[in-house]
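Heads up, one of the protein chains got dropped from this complex, but the rest are sitting where they should.
First chain written, first letter: the chains are A and B, and each begins at residue 1.
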């Protein structure tokens, strides 16, 4: 595994960010927004982004100051025990999110495409592919992400264009949905759609240098916002808010509805792109998870625990019954649970760093 | 070492090929339902009568060993509990695994569509993986099972082809509305507008004597003779809150097309009385010229809507033999006449929707949403309650595009001289 020490460049990094986070629009995340925000559901991603900038700036400051990954920073700032606890919480959230997300993707495939195939087979296949990818090492994941990213983006764009031809601009009104105050309130609850940006700070040591990281993160952030925002808007414009709320997985309903010329049913055409995106997405997650796990429990060659983590995920993930709803609830809870952590942890880290006086000589540099 | 791996791989591969996997179904092992009929059973709310129109792939196939003289379709009608189990129940008769993959049209009998239970059955359709939201919805005057059994087109004998072609024409001419499931659910769920569905029948109404205007009829009223299918589609069934409440004629359907800002611009052929000759009618092509502008003032005591509709009119027949290209005065006269006629028709129809249906099929509630900042405000406004009392004005501006390919006609008097 000597290859894992290679570092990735900006293109690979942006591809990873986009695939990791923008893929969320294809699961039931949009419903979390539209359930409470109705016609204003599409504003929330933009509004969230405005809020999320705050913790991101704090984290970025800390990371650029130390030029280290978040793991090392937390260890250094909070000491052995508190640092362990904090990282353990992050790890725990990450593995719960991973289990819930993979279970949802399995459910999507199980309910939308392969209804008779046993869940464990679908689940096993996803995790097998991801574990294989993750074991290759981070540089390889980055490369694979960049290789496929342009095609994924083009296919998504294609979906957008086809949806646009069937959409109705009037569905956007009333523009504020349940009212501006509600938007602000609900937006703060659903902040964790961008919580995954926190994980990116863990992989700083694997990026070519800190400037690439800085530039890449912001560029990725913007690409993600644009993708998520447009997707949400188009879901609304195609379905109208009432129908949209009743759909389980809007992206998959969209690709079932749209057509082009003589091809009336196109969902199987988009399925492979979506599948590849989700494989790569979970590969990144598993790898980050293993990285954290390896750090927490002092396993140097952490890539060897990846298959075990993958197996564990499968066996926990298939437990809940009628996953579409059970997991949706779980996910909602997780969403609400992670949001404050995501918001306040960076600020906490920054304050501790400030108190320790690590920023004192930094002012001259900037 | 290698041999063990090779052996196990080949064993595995064979297993895969021989067992056939969970979702794997061979193409020829399926029976393709192209049309699905739903009928109400009297005094029974738990079951419905389902009719499958199954297409025969071998019909008309030129491939080696093609189907010979097998018929193009197979029809089976039976009582079922729901759409999914019906597929298995049908296997008592049908030899192959029934699939909705090619399902294009859903036929609902008028009787069933008017039933309050109807909407519950419709939501069954959202459960199935195979049923898509772009399926067309057709309401049949008689029982759907009877209707489907009468589908027997002579030329486009493969049913899916027939449906595809005829619905395309129906939409292009504006004789029947575009009606798909997505729209049905969306309009029903937004609870403000009327949903229009294609209306059809296989029973020709026998009203000998009075000759109907073929441009203002509903299905069953079109009189024709000859050797062809007994099926006709005309006009639309009107759904309010997921329940059918009436039908409208072909002319009204076209008006809905013209007034609806969400529907694509169509050119529509129609006929109005000729202002210069009582005996003749003037055939014209009406085209939406640009966008329909709906000005709404909803804050007033009596909310008002001002619709301005720019139309381009092309005169296609000229039985009164007036020389329009040369006589500007007569053109003005004609314009005014058409303006009055068309406005009247519009106003009558709008009045009908206000009085009879209580809401409109023009998608105006979507326009109205623009005037509200938040949803609670809009919900408080309650479109369905407010609409019947609204003050609605239609303002038409006509522009003559031309007078047919050949504009001039000879003077009749000179000809007969």
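Here, a residue touches a chain if its C-beta (ideal position, glycine included) is under 8 Å from a C-beta of that chain, and two chains touch if they have at least 3 such contacts.
We adopt the following convention: contacts and distances are computed from a predicted model.
Student: Missing chain, UniProt name, options "ATP synthase subunit alpha", "Spore germination protein KA", "Putative solute:sodium symporter small subunit" or "NADH-quinone oxidoreductase subunit J": which is it?
Tutor: UniProt lists the chain left out of the view as "Spore germination protein KA".
Student: Hey, which of A:142, A:250, A:317 or A:346 is the one touching the hidden chain?
Tutor: A:142
Student: Which of these, A:210, A:271 or A:296, touches the one chain of the complex that we don't see?
Tutor: Of the candidates A:210, A:271 or A:296, A:271 is in touch with the missing chain.
Student: Which one touches the absent chain: B:160, B:240, B:288 or B:369?
Tutor: Only one listed residue reaches the unshown chain, and that is B:160.
Student: Please give every residue of subunit B in contact with the chain that is not shown.
Tutor: Contacting residues on subunit B, toward the hidden partner: 1, 13, 16-17, 20-21, 23-28, 30, 32, 34, 55, 57-58, 61, 63-67, 99, 101-102, 104, 130, 158, 160-161, 164.
Student: List the residues of subunit A that touch the chain left out of this view.
Tutor: The list for subunit A reads 3, 6, 8-9, 11-12, 109, 113-114, 117, 125-126, 129, 132-133, 136-137, 139-144, 146-148, 262-269, 271-273, 275-276, 279-280, 283.
One rule holds in what follows: only the chains that are shown with their structure count from here on.
Student: Quick check: how many Å separate the C-alpha centres of subunit A and subunit B?
Tutor: Taking the average C-alpha coordinate of subunit A and of subunit B, the gap between them is 42 Å.
Student: Going by the contact rule set out above, which residues of subunit A touch subunit B in the complex?
Tutor: Going through subunit A, the ones touching subunit B are 38-39, 111-118, 121, 168, 170-171, 173-180, 239-240, 242-243, 246, 253, 256-257, 259, 264-265.
Student: Could you please specify the touching residues of subunit B with respect to subunit A in the complex?
Tutor: That would be residues 21-23, 126, 129, 132-134, 182, 185-186, 189-191, 261-262, 363, 366-367, 369-370, 372-378 of subunit B.
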